[in-house]
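The structure is given below, and queries will be raised subsequently.
With one protein chain held back, the other chains of the complex are shown just where they sit.
By written order: A, B and C. Residues from 1 in each chain.
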Amino acid sequence: MPPMSEYLLLFIGTVFVNNIVLVKFLGLCPFMGVSRKIETAIGMSAATTFVLTLSAILSYIINSWILAPLGLEFLRTIAFIIAIAAVVNFTEMVVHKTSPLLYNVLGIFLPLITTNCAVLGVALINVQDQNNFLQSAIYGFGAALGFSLVLILFAALRERVNVADVPKPFQGSAIGLITAGLMSLAFMGLTGLVKV
Amino acid sequence: MSIKLHKFHGGLHTEDHKKGSLISGLQQATLPAQLILPLKQHIGDSNKPLVSVGDRVLRGQLIADSSSAISAPVHASSSGIVSEIGARPVPHPSGQSDLCIVIDVDGKDESIKQKTSPIENLSGAELIDKIQRAGIVGLGGAVFPTAAKLARGNDLGIKTLIINGAECEPYITCDDTLMQNYAAEVVSGIAYLQCILKPENTLIGIEDNKPAAIKSIQLAIEKSPLSQTEVVSIPTIYPSGGEKQLIKILTGKEVPASKLAFDIGLFCQNVGTCVAITRALEHDQALISRIVTLSGNGIQNPGNWEVWLGTPVSHLIELAGGYKINQAKSQHLVMGGPMMGFSLSSDAVPIVKASNNILVMQQQTIPLTPGYHDECVRCAKCVEVCPAQLLPQQLYWQARAKNHERSEEYHLFDCIECGCCAAVCPSQIPLVQYYRAEKSEIRTARQAHFKSDRARLRFEFREQRLLLKKQQDEERRRLKREALQKKNPKIPDRKVEVDPVQAALERVKARKQTQAAEPRNTTNLTPEQQQQIEEADARRRAAREQPK
Amino acid sequence: MTSVIVSSPYVSPSKSLRQLMINVIIGLVPGTLAYIWFFGYGVLVNIILAIGLALIFEAIVLKLRDKPIKPHLTDFSAVVAAWLFALCLPMNSPWWLVLIGIGFCMIAGKHLYGGLGFNPFNPAMVGYVALLISFPKEMTTWYLPQVISGQSLSLIDSLAYSFGLFEIEHWDAFSSATPLDQYKTGLTQNLAASEIFQSPVFGALGGVGWEWIAGGWLIGGFWLLISRTINWHIPVAVVCGLLLFATGRYFLDTATVASPVFHLFSGSIIIGAFFIATDPVTAATTNKGRIYYGLMIGMLVYIIRSWGGYPDGVAFAVLLANMCVPLIDYYTQPRIYGGQDQDE
Partner (left out) sequence: MIVAILTISLMAGLFGLILGYAAIRFKVEGNPIVDQIDALLPQTQCGQCTYPGCRPYAEAIANGEAPINQCPPGGQATIVALAGLLDVEVLEPNQEHGEHHDIPLVAIIDEATCIGCTLCIQACPVDAILGSAKHMHTVIADECTGCELCLPPCPVDCIDMVPIKQSIDDWKWPLPTLSEEIVHEH
């Protein structure tokens, strides 16, 4: 397998087959919180993609150039969290400056990306699978793409379901969770697509 | 037919039910006992009555007018005594009442003196003013004041004048009868319009299910001196009579979304209005009568009548031989066609400028209450028929959810309420009512927003004014103080720090002392004053013992 | 006279919802007859059981939501969903399997979202996929067509069998893999296409019995097109999506890849294209949207069949495409009359 197609398989595998949200069930709280309107979902997915890719690369650099040579693997989680927090704060300032409406609409969910388990999850998985630099970057970007794809689809779905005549006890996030469940049911069909 | 016809998207092929009301041709309606003339029979600002109860009015006399540009005055349709000016049921979807002038007809039908002044040398503006004074409105159903529309068209310049004789809605045949009987007046009306608007060419669109009307108009045109005027027979498909759809069929152009036909140099006018213009300019006769069709399966013999405005519908139904099944309760009265008309609350409502057809249907043929309607299954049959190329199912969900922002995003205000979508919907959803409700909801929201913007401007202006006033007071006080400084410089500058409370206390103490030193008026008295005081004290003591 | 204000149009509509659903049911009959002809009454039992249970579930839910039961039940939408669901199950599957499947299909698939018209996912596929994932053993006991196995169960026996009261002695002669399973297992042992197609299961076009059943669905599909119950965009797009990939790869390496015709006539692609994908409630509403929706289903079916874990990906493909429908609708709005990008 020439490395080129191997990376492609890794990318497709991360985006579709073991999707970070619907198969690995990481990053569910922003997934449920921000998916009320399509516009906000697009804004949030752009911010998360930026953060996730950057922190995947950053955590690889920290892990292989600082922690490993000094033998401090046990500090891995704290170091990653610091890096992610820095990246998120940086993104928050950029978004606040460029589009204040998006900043206000995302509200609490922008700083919450720091606690988004998908971000830390990707960093730790990268280390666990001993991905090299390029692989961890692709894995980070792929996971972010997967998260964005599913988030935007879910936002469009929720906008349609909000208009539906849902029974009283199921309205709001209850029907949202059921829809997310059915979505992961559909994603099960893609298992085994990539033998990774 | 020299021009190439175009097709508009969607539309419905429905049975036109027009034969029934055409058999008996045009008949003259008799005068009713009472004429009920609503003050507002047009789109625009309402009129104010110029007559009062008890006045005698003649036929064609002006009885209500308004100062605003977008309005159309109301004239008496026949001579008689004004018996009442009050709220009467009027033809309106709400079934509510509105201010009407009620005239008890005296049967003499005396008209005011018509001054038939020559109109050849009148300029466009004077013609428009004569049309405005005659109270002429679009008789196709829009009832927009024609004078205002002509003025607007004149400013923007008109390339093509389109005369709408399509009359695409089922059951309605009033334009068809008009074209067959008054072809000459239609053509002279077109001539006047051409002389006002000076268009390059004129097209008269008539649906091909009215061959008699097409032939009679063509004959009239050949006899007239008109040039660049052409009758075009267009395919029969509902709603080809809609202004935007007729423009697309005849010229292939599309009126831009939120704009009017003027903006692309087109002017659309109904054939009925042309006849009204001719009568106004040539015989100086105001809009006091119009042709009304009476159709439907609930009436004895349907037909077309030239009716005086203000005639109650019940009088018209008697003329047509009354209801088939004579309990009025089971009838469903609709003013206008089955696709775009509205149901009437009772048959006491009068005929107004906008009533082209009274449809009398038995209850069971047209459901009165919608009954149960299934949910939308997104089959998109409505998208196939929508002439405005919209997404009716999306508009339905957003209207149901009262999501005004998304409704406007899906172009709700481009919907012409033609009813095609609701007619083909397999779930029988009353789509047009959802859209009309959502439109009025958005209109009230817009008015509220306009009002709140004005309120904010006035509030901010008031804040500035008060601030300015405060600054000016400060300024004036400072100037006065400086002036005092200049006048008597020796008064030490009041800047010395005097505790205001302390100063007040000293002033009070000083005042008390001066009061104590003052002579009281009971000290150094002359002997007689002393003697008078004793006598007074004695009387007072006596009065005190005496009542005991 | 009118206390309730009703707006125009005052026209009694031509076609009603029942009409649409009845047309779909008529369309389903030819395929089902071929099915019974080749595989015995097992499927008939499934269908009747499924329809009965579906109507019961719907009645219960409507009672709970105190909605009028009669109009909802008589619009046959539950019957169509149950029929499609029953066709995906193996012939003589046990009764409780049908119960669970229909329960999930009706409740989670349809009524939690508010009943007919609101569910974003195709209820029949939701039920089928839920069963496929939770009961893999029962869901893969398919049968050889009678013409090969020579055995046939009468209606009563298969009815009794599905309720577990009837034993079959020589079990193995009955159960075998469907042609697609055969093809999938062949692929995993990376046999050449020619070797895979030796086994008796394969007939001229697709599987022995299956190609006739696919023909039945084709007849039903044309009936739907003629009666304008569905419009052509989705079926054509689905078939093109599948053929696009199949012929493309077929020319690349004819050795290991099945012919596009095989793909077309095996498994449930024809019923998927004409009946399942065109369910108007869960499909895209704009014509342009329908083309993308159909192409997506066709491609996903091919991808899942060649590289995925499941033999026949129609169910998953439809669900994945349903998920994207709201986004497709949002971005494929047609140009309105007088829209900015006028083509003048």
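The criterion applied here is as follows: a residue touches a chain if its C-beta (ideal position, glycine included) is under 8 Å from a C-beta of that chain, and two chains touch if they have at least 3 such contacts.
What you are looking at is a predicted structure, and each value in this text was computed from that prediction instead of being measured.
Interchain touches from the omitted chain, evaluated on the whole complex, reach A, B, C.
From the options A:L10, A:L26, A:A56 or A:A83, the residue with contact to the chain not on display is A:A83. In the complete assembly, the contact with the undisplayed chain comes from A:M93, out of A:C29, A:M93, A:L134 or A:L177.
The omitted chain makes contact with just one of the residues B:R456, B:R481 or B:R541: B:R456. Although one chain is hidden here, its contacts on subunit A can still be listed: residues 36-37, 40, 62, 66-67, 70, 72, 75, 78-79, 82-83, 85-86, 89-90, 93-94, 96-97, 100-101, 104-105, 107.
The missing chain lies against subunit C, touching residues 4-7, 67-68, 71.
Taking the complete complex into account, residues 40, 46, 90, 92-94, 96, 98, 369-373, 399-400, 402, 405, 430, 433-434, 436-437, 439-441, 444-445, 448, 451-456, 458-459, 461-462 of subunit B touch the chain not shown.
Here, only the chains that are shown with their structure count from here on.
One inter-chain figure worth recording: subunit B and subunit C are separated by 55 Å, centre to centre, where each centre is the mean of the chain's CA atoms. Our note on geometry: subunit A versus subunit C, Cα centroid distance of 33 Å, whole angstroms. Shown for subunit C are the residues in touch with two or more other chains, namely 114-115, 118.
Annotation for subunit B: residues touching 2 or more other chains are 375. By the touch criterion given at the top, residues 1-2, 4-17, 19-20, 68, 71, 75, 77, 114-118, 280-281, 283, 285-287, 329, 333-340, 342, 344 of subunit C touch subunit B in their complex. Contact residues on subunit B toward subunit A in their complex (touch as defined above): 375, 397-398, 400-401, 403.
Residue ranges of subunit A in contact with subunit C, taken from their complex: 38, 152-153, 156-157, 159-161, 164-167, 170, 175, 178-179, 182-183, 185-194.
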